[in-house]
Each structure stands twice: as structure tokens, then as C-alpha cells.
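The complex appears here without one of its protein chains, the remainder shown in place.
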Amino acid sequence: MDIWTALEYAAWALSFVLIGWMLVDARFVSTTYGEDFLLSSREGEE
Amino acid sequence: MDDKAYRPPVQKGLGQFVDALVVLALVYLSLLAPLLLGGTAAESAEPEQKPAATWQALQQNPTMQAQWEKLGHTPETAEPIVTRKFSYDIEPWSLGLTVAVIVAYFFFVLRVSDREYREVINERFGRRTGREE
Partner (left out) sequence: MGTTTAATAASGKREKIALLKVLGPVHVWALGVGIVLVGEYMGWNFSVAKGGAYGALIACWVIGLLYTCVAMIDSEVTSTVAAAGGQYTQAKHIIGPLMAFNVGLYLVMAYTMLEAADALVVGDLLKAVAAQYGAELDPRPFVVLTIALLAWLNYRGVFMTLTVNFVITAFAFVAIVVLFLGATGIGGGGSVLLHRELLVDLPYGWIGVLAALQFGMWYYLGIEGTCQAAEEVRSAGRSIPLGTMGGMMTLLIAASLTWYVCSGLIPWEYLGQATTPLYDAARLMGSTELEVLLFIGTLFAAVASANGCINDASRAWFSMARDRYMPHWFGAVHPRYRTPYRAILFLIPIAVSFAFTGLLDQVITFSILSGLLGYTFMSFNIVRFRRLWPLGSIERGYVHPYHPLPCIVLGLLCAATYFATYLGYGTSLLSIMAFYILVSIWFVLRRYRYVKRGEQFTMPWPRPKGY
């Protein structure tokens, strides 16, 4: 396997890790906090 | 605020999911449409008479020629690039249609928006009893 092929695999792997991390974190947030709280942002309020 | 404020139904998860998909489906459809209807960039047909591929025939002066060569091109590879031309023929029919569609779109959006806007203002500030002036 040459270095370019290795880079391709590394890029795929890193992409999946990053997206996976975000999905896990989003799931964690949803289970830890109430939905009403997460959706409580309102336009025009501080 | 008005007492009889409009209370929207609460949308379930599935409905939210479907709504997001509908918008996406429409986007992909309109991306594919020109492909199905044939061609995106309108270009004129090949010139009937192909000139021999030399820099002179392609009307490139020595300076241009040198730059082309530095960019890694020969008269043969440069020819399709140089001879490709846009056609700016204006068909009154399709131009008229395009203008009509854009105007109709904005007219429709503005009309409906105005109707909805009045409802929003009336609910936010209370119904106006008399005309202003």
C-alpha cells in the first residue's frame, strides 16, 4: 500500500471519527437535557 | 396580543422528518431537471469547417503561443478550448417565458406574504379598529 492509498484511508477514517463524535455528542445532549431547554432559544432575546 | 391568537398544531417527529425530506427531494429534482430536459450551457454547434490546428489558424500571436506552451498545451489540445464559443441567440419565446416566470414568482410571493403579514401584525399589535391617517 503506497502512501497515497494510506492517506485516502486515513481521510475516510478521520471523517467517520469526526462525524461519529458529533453524532454521539448530539445523542448525549438529547438524553441529558430536556428538549424544551434545548429549543428555548428565541429570536431577539439575549 | 390578540385573545384569539392562532394556535398551531404541534408537529410529531415523523411529520418533521417528512417535511425536511420534501424540501430536499424538490432540490434534487430541480438539479436534475436541466439534465433531463437536455443540456445546461447552450453552446453553438461545431464549426462546419475545421481549420488545421496551428497557432496561426487559432489566431494566437507569438506571445500567446508561448504562454499556451508554458501551460503545457499544443495547438491540438488548445484547439477545442479556443474554438468553443457561446451562442447568444435570443429566442423571444423563451426569453418571454423566463421573464414571465420570474415576474409571476415575485408577484405571487409578495401577494401571499402581504396577506400573511397582515395576520401577523394584527395578532402582534391587536386588531386595528379604524383606518390610520
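Labels for the chains are A and B, by order of writing; each one numbers its residues from 1.
The rule is short, and it goes like this: contacts are C-beta pairs under 8 Å (C-beta built on N, C-alpha and C of every residue); 3 or more make two chains touch, one makes a residue touch a chain.
Please read these numbers as outputs of a predicted model, since none were measured by experiment.
**Q** In terms of residues, what is the contact footprint of the unshown chain on chain A?
**A** Touching the missing chain: residues 2, 4, 7-9, 11-12, 14-15, 18-19, 21-23, 25-26, 29, 32-35, 37-46.
**Q** What residues on chain B make contact with the chain left out of this view?
**A** These residues of chain B touch the chain that is not shown: 1-2, 5-9, 11, 13, 15-17, 19-20, 22-24, 26-35, 37-43, 60-64, 67-68, 70-71, 73, 78, 81-82, 84-86, 88, 90, 94-95, 97-98, 101-102, 105-106, 108-110, 112-125, 128, 132.
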